[in-house]
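To start, the structure itself, in structure tokens.
With one protein chain removed, the remaining protein chains of the complex are shown where they sit.
Let's look at chain A:
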């Protein structure tokens, strides 16, 4: 699910060159040297300091502002100060950051010396928030309590309670970035999530703890995570099929996972260019627990702007769940497919292996989408409201099935290639900021296998991750 960012970037206050009334000692003849400072003359940044610190430790911030010292002309100083300001803001501990560039004063002031001051306003010790979140075809209200700077080095302690259409959850998380390298961070989480899945007549309660380490490497972002989850499954309603009843009970999953993300898109909601590559693997069972499996999944997306402001987008998803030992896979670990955010034209997660109308998920899947986004015909409301909408032509295809791991990869590929479900259609997409997107599509599902539930005709979807 996505999160709302509560940082609003304020416009920079503008460089104050500090030419104040009582500073002008020289007669008007001396205006020329001052004008030279305004142009691209070499300057030296003598002092950079931060005003307004309360509990934030200074050593954390010296990394963020260090670059400013290296600037040697005015344009550079302005640019580096702006970058430093962005870096300070992304720590998430300041409500406001203003930059003041002034000529140096004092005894050791050089004629071309500059003083840069960052005036910061720290966030309150505890902040509360109320947001609504949009997940995939579900909405929820989120209440949050956050301590944004617990020990003074941008550590965050967050408690969140979320009440939604399909899920209720609460969790506590502690986040610590490495001073000077904010993108390298570690976080610890504890959570309880209760979900109801009517397509499977299944109720699931997860209670878990996790520790996560994130760091950038070349152009990628890597995440290593250990997670321990106590899963409790039960039937939703009296009419659940026996296959679901069979899955009821408790299990413990202790897994190590690794994810790699390369994201060069300009936006994650309706990108116009760039690509996304996400690879994720999870190994469960070697650090304790009952569940034992290896799970792989990947996501690829490529976008290209064509003529007349239209965008061509192609995406491919896939995944494989490989159980170890004799025990069958658990429904909580399997993949689901279908719905307005994956293969359109099919009902939510209502594809593939099923029993008495309850969808059991599958151990392997692939799905692909090809989209053409264009501005609305005749471009109504251009330059304003109309720009949030796009028309959308799409082609989706995919398959979800179980594999018998005794057979070889040839047999598996053949199985995934049989009985392909696909759909095509067109619709309208509405972009909600950089957070979510709404779609209203007319879909024509094809390749429907017996047991699949379709939604041909108009289908509405809301979410953050679409095929």
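As a working rule, contacts are C-beta pairs under 8 Å (C-beta built on N, C-alpha and C of every residue); 3 or more make two chains touch, one makes a residue touch a chain; residues count from 1.
As a convention for this text, contacts and distances are computed from a predicted model.
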{"item": "Record-based protein name (UniProt) of the chain missing from this complex, from \"Serine palmitoyltransferase small subunit B\", \"Metaxin-2\", \"Acyl-CoA thioesterase 16\" or \"DNA-directed RNA polymerase III subunit RPC3\"", "value": "\"Metaxin-2\""}
{"item": "Selected residue (touches chain absent from view) among A:122, A:138 or A:290", "value": "A:290"}
{"item": "Contact with the hidden chain (one of A:100, A:137, A:223 or A:246)", "value": "A:246"}
{"item": "Selected residue (touches chain absent from view) among A:195, A:234 or A:447", "value": "A:234"}
{"item": "For chain A, the residues touching the chain missing from this view", "value": "230, 233-235, 238, 242, 245-246, 248-252, 288-290"}
